[in-house]
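A single protein chain has been removed from this complex, and every other one stays in its place.
For chain A:
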Amino acid sequence: MRFRAKIVDLACLNHFSRIINTIARLAKTCILRLTVCKLYFILSDKVANGGASMWCELSQGNFFNEFQMEGVAAEHNEIYLELVPENLSRALKTSQSAKAVKIKLTNKHCPCLRVAVELPSLSSSSRIVTHDIPVGVIPRRMWNDFREPSVPDFDVSIYLPVLKTMKSVVERMKNLSNFIVIEANLSGEMNLKIETDLVSVTTHFKDLGNPPWASEDGCQSSAQGRDLESMAEACIDIKKLQQLLAGQQVNPTKVLCNIVRKRIVHFILLHEEVSLQYFIPAIA
């Protein structure tokens, strides 16, 4: 089992750092899955995470100049590691002017991801900073716990409003209530609602647009038969929503929100080179 990778391009490095920062805001601990072509950051929906789960996928070729991975076995050519993304975020934070960043899986006293940053210096040789990030190697028998979640059978799918606007609305609502209701319909309308003993606040968004989803059997999607005006709603933990919105450091190309009435809210954030899915379960 070996892994070595190198980033030389500063733009790629910054982009990669921003993605790691976003992940670090969403999960204290998560799984890094390495395959030949892709990296995945996975948070499974355990109770410890408050039931929220995350699936983030990026193509290594868009970030790394060199990428060599040998999995645990030939027919299972993947590596699953458990790590604290905040450590990785910190290691990359001060590498903004680096000449190169190398990441390598090592096992000195314990398995670590060694991030070696080569920094420019006025002297003849570069400065080298190494960060040894402890990781846990996930044995193959547990890999099934971390499969890609399927898109739920949603009642409504809608594009989110401009994230910055939504973030400032949610931040203010967070001061008033612990829970927020997201509701949306198939006419491009979305409401964010909070209600406490003292106050209720609703913010209305319209003309958001609904993403077209091809149905499996090619027939008209079941949504056609539904009332386009009727709202599907779910009440979720406002902190989780706020973490998701606040963590976004790059404006995604598209953000979709799928709501399963009273069950779960599924966010899909699509950038050019990375996709992030985040599931927040509804509070009963």
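Please note the rule applied: a residue touches a chain if its C-beta (ideal position, glycine included) is under 8 Å from a C-beta of that chain, and two chains touch if they have at least 3 such contacts; residues count from 1.
In the analysis below, contacts and distances are computed from a predicted model.
Student: What name does the UniProt record list for the absent chain among "Cytoplasmic tRNA 2-thiolation protein 2", "Cell cycle checkpoint control protein RAD9A", "Delta(3)-Delta(2)-enoyl-CoA isomerase" or "ORM1-like protein 2 isoform X1"?
Tutor: Matching the unshown chain against "Cytoplasmic tRNA 2-thiolation protein 2", "Cell cycle checkpoint control protein RAD9A", "Delta(3)-Delta(2)-enoyl-CoA isomerase" or "ORM1-like protein 2 isoform X1" yields "Cell cycle checkpoint control protein RAD9A".
Student: If I consider the whole complex, including the chain that's not displayed, which of A:122, A:198 or A:284 touches that chain?
Tutor: A:122
Student: Which candidate, A:106, A:191 or A:249, sits in contact with the chain we can't see?
Tutor: In the full complex, the listed residue that touches the missing chain is A:106.
Student: Who touches the missing chain here, A:2, A:164 or A:206?
Tutor: A:2
Student: Please output the residues of chain A touching the missing chain, sorted low to high.
Tutor: Residues touching the hidden chain, for chain A, are 1-2, 72, 84, 87, 90-91, 94, 104-111, 114, 116, 121-125, 127-134, 137, 139.
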